[in-house]
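If you scroll down you'll find the structure; I have some questions about it.
The complex appears here without one of its protein chains, the remainder shown in place.
Residue numbering begins at 1 within each chain, and the chains themselves are lettered A, B and C in the order written.
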C-alpha cells in the first residue's frame, strides 16, 4: 500500500555543511516502511522544481510515527528542503520501492555505506538491531574526508557489541585510508564468502565496482540505486536501469522505482 | 542614471493581512529617487518567477540610504518577497520611470490614494513636507474597508497642520462612506479648479474614473499606472498604455515603464 | 489523502463524445498513468472521466536505454521509446482490473507501419470494457511511426482512415505540436473519419550535459511536457477549434482547475492531465472537484457551456 500524506516537519537538523536531517510525521507510511524503501517528496507546492525528489528512509520511529531523511543540498529541490522549518508540511508519497532481503541469523551481513548512501543501510542495521538479529554484522562507512561522514554521530551510537564498525576516507583523515571497496575486500578475506550478504549504497562508481566484484566472485550483494524518478510509481518508465538476469538472458530494462531501488548486484549493468 | 544593486533587507514589517513593508538599503538608488519612481525587484535569483516585479517607492531615508516598498501578497512574486528576512538581499533596478510634476507653492495639491496606490502619493507628500512646500495639501486615502487602510499609521503621522487628511471606505467602516472619487468631488467643490493639482494612484477603476473626470472638467491630474512590466527599462515594448495627446492627435502607445508610470490623466485612455 | 468529489446533483460534468458517455471531462494522459492500476492505492479511478493507457504496440517494446528523462525549467524531457507490455498483455492482464471501475478506458496505440496500427486496433476489438482508441501519431521518440505519420497530412489521413475501417471503437488521433500547421493535420483527421482529436503530444527538445559534453538522453532528443508547454498547447486547441468541427481533447501542462478552464474556454470538450500526475497523483480528481465548484459558483449547469467560451462569437 502506498500513501500520500501532507507531513508536518518535526525537525530539520543541520548535520554538516549542506547536509540536513529532516524528521517528518507520517504514521501511515512509517507503519509500512522497511529498509530500502524511499519516499517521494514534493519539495515545493508551486511546481518549482516541478518533479518530486526521492529520498531513502534513514530511520523510523514507529511509536511516534515519524521518519527521517538525510540529504545533501545539491540543487533547487534539496535547497528548498533545507529551508523547511518545524511546522511546515511537505507532501509525501511512500513507502515506495522494494526493500533489501533481510539476512538470516546464519548470515554475515556487511553494510557498505558510501557517503550519503549510508541512509538505506543504516535503516537496515537499525532494523536488524530492533529485530534482535543474531548474525554477525559489519558496518563499513566511507567518504572522501572526515567532514563528509555526515552521519558519524549516528553510526557511533550503534552498539559495538553487535556491529563491527569500520571507517574509510579517501584522504585517510578518518579510519582506513582508501576506497570503501578496498576496505570491503579486507573484510571479505576474513569471512566465508558463501555466508556473506553485502548491502550497499553510495556513489555510482562504488556501486559499479561492487557489481563487478559480485559478478566475479559470485557474491550475494544487494545495491540500492539512485536515478532521476519522475513518478516514483512505475508509470512513467523513466527510471530504468540495464538489467540482465544471468549470463544467458537478454539485456532488458527494469524500473528502479518499483522493481528496485534495491537490486542484486549481479543482475544490473552499471556503466 | 539607473543602478542595479544587490540590496540588503533591513526590515520586513507586516502591516496587515498579507501586506508588508520592506525596507532595503540602496544608497545610490535612493540618491536619485523622487515621487513616482519605482524599483524593479528580482524576487528570486533562481528564475521563478522569471520576471522582475515593479514596486513604487513609498519613502526614502536619504541619510541611511534606504528605501521602503509596501506590497500586498497577490501571487508567487510577492509571496517570495513576503518571506524575505533581515540579512537577505534582493537585486534591484532603479530608480525607474518618470516622477510626478511637483506642485508649486500656489497650487492646491490633492493626493488621491486608493488602497496600495497610496505608495507613490505618500512619497510625494513626504517629499513636499521635506521641501517645506507651502501650498495647501489634501490627502485622500480610501480602501474597501478599514482593515485595508494598511498604511493608516503612516498617514496618521502626517502633520495635520500641513496636510488635510480625509478617509473613505466603501463600507463606511472608516471615514467617508463611498468611493474615493466621490470624496474627491466634494473637495473639488470647495476649491478653485484652476489651482488644483491632483496626484492619484490606485485600482484601475478609480484611475479610469479620474481620467474621465479630468477630461470633462479639464483638471490637472496625474496618475501613476500599473501594468505588467517585463523589462522596466523601455526595451521590451510590453508595458504600453493607449495614449492620445489631445483631441486632434491619433491614438498611439506609450511605455508605462519609461514614458510613465506617471501620466497626465487627460492624455491616457483607460478602458 | 484520497480526494473525494462532493456530490452535487445540479452540476452536470458529464460529456458525450462519439456516443461514449464520460462521467466527467477529465482524463489521464497516455504514458503518465501506466495502465491505471499503479495509482489505484492513491486515486479513486471511479472519479476520473477516462484512463488512457500507455501507448500499446503489437509486440512488447523495451524502449530506449537510460537516461530517459530529464527535468527542465517548469517541464521535463522524456525519451521512453514506447516501452510497453504489448497489446496482448494489456488485454489479458490489465483490462480485467479496469473493467471493475466506472472510469472509461481508452487504449492508446501505435505502430511502425500503418499495418501495425491496424493490427493493434483489430486486436483491441476483442477487449471487453474498452471505450475508445487514441491514435498516437505524435510521439517524437521513435524512429518509425508516430510523429512520422502525424507530421504529414496525407499519412495522417491514411493512418486514421485505415484504423477507422477496422475498429469497432471511436477513434481519437493525438496530434503532434511539431508541425507548421496543426489545423491542416486536424482537418486530415476529420476527413478520415476521426471521432475526436486530442492535442498536444510533447514538443521535441533536448538537453546537453555540459560536464560530460554529450546529450543527457540516450536518444539525444526527447519530448518536452509540463507547465512550460501549456501556452503552446492552448494556442493549438484555440486554432484547431476555429476550423475543425470534431470535439477536441486538450492536453499539455494542465496542473490545476484554472489551467483546465483555460482549455475549455479555448474550445476543448475534455482535457487530459499528463505530467501533473507525477507531481500530484490527485491532480485529475482535484480538477473534477474544482470544475464542480467553479460551475456551482458561476451558476453553470453543464460543463458544455464552457466550451469555446473565450472564442470570438461567430459572425
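The rule is short, and it goes like this: a contact is a pair of C-beta atoms (placed from the backbone, for glycine too) under 8 Å apart; a residue touches a chain by one contact, two chains touch by 3 or more.
Small disclaimer: the values here were computed from a predicted structure and weren't measured.
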| item | value |
| --- | --- |
| Residue among C:42, C:107, C:186 or C:224 touching the omitted chain | C:224 |
| Sole contact to the chain not displayed, among C:203, C:249, C:288 or C:303 | C:203 |
| Contacts of subunit B with the absent chain, listed as residue ranges | 1-6, 42, 47-52, 91, 93, 227-228, 230-242, 252-253, 258 |
| Positions on subunit C where the hidden chain makes contact | 72-75, 77, 151-152, 178-181, 203-208, 210, 213-215, 220-222, 224, 226-232, 234-235, 238-239, 253, 258, 261-262, 265-266, 309-310 |
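Keep in mind that, in the parts below, only the chains that are shown with their structure count from here on.
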| item | value |
| --- | --- |
| Whole-Å gap separating subunit A and subunit B, where each centre is the average of the chain's CA atoms | 55 |
| Whole-Å gap separating subunit A and subunit C, where each centre is the average of the chain's CA atoms | 36 |
| In subunit A, residues with contacts to at least two other chains | 48 |
| Residues of subunit C touching at least two other chains | 74 |
